[in-house]
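My questions all concern the structure below.
A single protein chain has been omitted; all remaining protein chains appear in their positions.
Order as written gives the chain letters A and B; numbering starts at 1 within each chain.
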Amino acid sequence: MTSSHILTGRYFMNGDHACAEGAIAAGCRFFGGYPITPSTEIAEHLSSRMPQIGGVYIQMEDEMGSMATVLGASAAGARAMTATSGPGFSLMMENIGLAAMMEIPCLVVNVQRGSPSTGLPTLPGQADVMQARWGSHGDYGVVAYAPWSPQEFFDLTVHSFNVADRYRIPVLLLADEVVGHMVERVEIPEADKIPHWGRKRPIGSKKEFKPFEAIDDDLVPPLAHAGEGYRLHFTGLTHDERGYPDMSADTHQVLVSRLVEKINRNPKDLIRTETFHLEGARIVVIAFGSTARSARRAVRVARERGLPVGFLRLISIWPFPEQLIRELAQDVDAFVMAEMNLGQMIREVERHVEQPVLGVNHAGGAMLAPEPILEAIEKVANNGSTSSR
Amino acid sequence: MVQPLLVEEHPLDGLIRADRMPHIWCPGCGIGIVMRCYAQAIINSGIDIEKHVVVSGIGCSGRVAGYMNIDSYHTTHGRGIPFAVGLKLANPELCVTVFSGDGDLAAIGGNHLIHAARRNIDITVICANNFNYGMTGGQMGPTTPYGALSTTSVYGCPEHPFNLVNLLAAAGANFVSRWTTIHVRQVIDDVLYAFNKPGFSFIEVLAPCPIGFGKSNDLEQGVDETLLYRERCVHEPDTALDKLGIDLREDQPIYVGRFVDREAPAYQPIRLEVEK
Partner (left out) sequence: MRQEIRISGFGGQGVILAGFLLGKAFSLYQDLETVMTQAYGPEARGGASSSSIVVADYPIAYPFVQKADVLIALSQEGYTRYRGETKPEATIIIDEGLVTPKPEDQPLRIPATKLAEGLGRRIVANVVILGYFCAISDIVSREAVEEAIRTSVKPKTLSLNLEAFEAGFAYAKIEERNS
């Protein structure tokens, strides 16, 4: 990586541009995409930056092509990404599954807007969280992050590339229109302060190398690239350790279990959360992405009013921090889950706790404001417990 | 009595994944011949075998990626071309070939096909055209001739097929040719030519599919379709592009040859500063 390409410094920058600079700082040198609001600024910014740094910007004919070309570039060794929003995310699902199956690292940014369908192109939403988890057909582990500020959009872009490479997976970065378009201070660190976890690369004989053999405990096989002399075979069909198709239930069981298990087994690298005011909390508010900003304010005000409320911010939405939620559940009376959709993440919370979980929801189109979250906190505090779903 | 001749070595040893044989193709299928031509072109190319990469979509033709003993990517249905574009742009040293079927390339992947040709990306596409979706059991597709029978056109195909040569020429490919499985030498030559030709090259090879297409169209055996090629093929490279449509029902010629060979600049990502 050439450090001079990293624009170390302080900027007043929107989230989409911060993501693009984060990608460059992470060493991404390939962007394939199709413009769509509110992610377009990422494409625009990279179309001007990539030519400056010897990278590739290619504007594809659609999002199926975008996803495929990103995988091709990554298979040839490049850190590669695309960026989109709801309608394009749906089209990418096909090859997000291929990325999971071929174990080709890449970054897919979804700056969420109001949905379903064309929905609200210029306005925010958070209703793609379950699509992110289950969108492509079949079982596979998923890692998805949700930034709440332009700075975090930058940081998580870097982190997502690291996770993608380290675990040989497509990482999904689920921003939303608010975070994509808002302008805030963004500090781009010095090159040597930017964490870089490379790909795990094969060692030993090229002839003996099996591209899907997971020798290590983390269940991640080393990744060889096209043109290196390994005579690789990659397929979306169920395959054995050599990568050869094997149409058997046994091989399928082994392969798919590993795709799921390699994510489950490594929570330390993957799960990220942040907590505020948990001391003495009887109620915990949970939120992610831009909604977490409103939740943060609501919790602060509630604390000022003497209510025993704490806050958990999900930075990784997948894997879901179920362990932490279960631990919190030992000490609290109720949860409040705030999200800009009609109740998706709340199902995850409910799966792991006995206590009532009150949802604060909005279909999208405007940021969920602090007031309804505060009201929910007060309602829960006054009732002792409640569930309104 | 005829003595069997035992050969120690086959010229393609090392290029075919012997551990994946037997292949899935039916007796009389033409795809293997086209793959054989591609493999021969790789040998003749003198380009380091490690730099050759083959990408396929899904279909019987798409299985080629699984049988070639080079870096090979068997992608999703229709997406071979954009995957190949990513490989090529990320590592321009690679000699990237897409080997796939008519349905994969021209139906579900049709948009990628014309746009890669429009951009004139420096890859080679070999299309095994068997006039149907062989893999799924012989449905009509974008190249099925008008009136031909298939499992989803039991009263005769009501649609007009693509004239792929004309399509690719209009889209902007630098090199476009059409041959059949009887034109082994020409196919090898053109694939080889395409490897070295900057820009987008498209080689259509008509291939018998006795199971999916032949049996419902009076071409019961692979050899029947092969004989039909021999009778009908006309090598007239100067034929107007819009006259190159294929109609198997009537006593129409099947035009073969190199139809487009031009020197438009190949796609280059914009570079303001070249990284060493």
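One rule holds in what follows: a contact is a pair of C-beta atoms (placed from the backbone, for glycine too) under 8 Å apart; a residue touches a chain by one contact, two chains touch by 3 or more.
Small disclaimer: the values here were computed from a predicted structure and weren't measured.
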Considering the complete assembly, the absent chain touches shown chains A
Full-complex touch with the removed chain, picking from A:H181, A:K210, A:H225 or A:H362, is A:H181
Sole touch to the unshown chain from A:G72, A:P170 or A:P370: residue A:P370
Touch assignment to the omitted chain, from A:K200, A:R242 or A:R297, lands on A:R297
Chain A residues touching the chain left out here are 10-12, 37-38, 120-123, 177-178, 181-185, 290, 293-294, 296-297, 300, 367, 369-370
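Throughout what follows, only the chains that are shown with their structure count from here on.
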Between chain A and chain B, the Cα-mean centres are separated in Å by 38
In their shared complex, chain A is touched by residues of chain B numbered 17, 19-20, 50-51, 53, 55, 65-66, 69-76, 78-91, 93-94, 111-112, 115, 269-275
Residue positions on chain A within touch of chain B in the complex are 2, 29-30, 32, 50-58, 60-62, 64-78, 80, 94-95, 97-98, 102, 225-237, 244-245
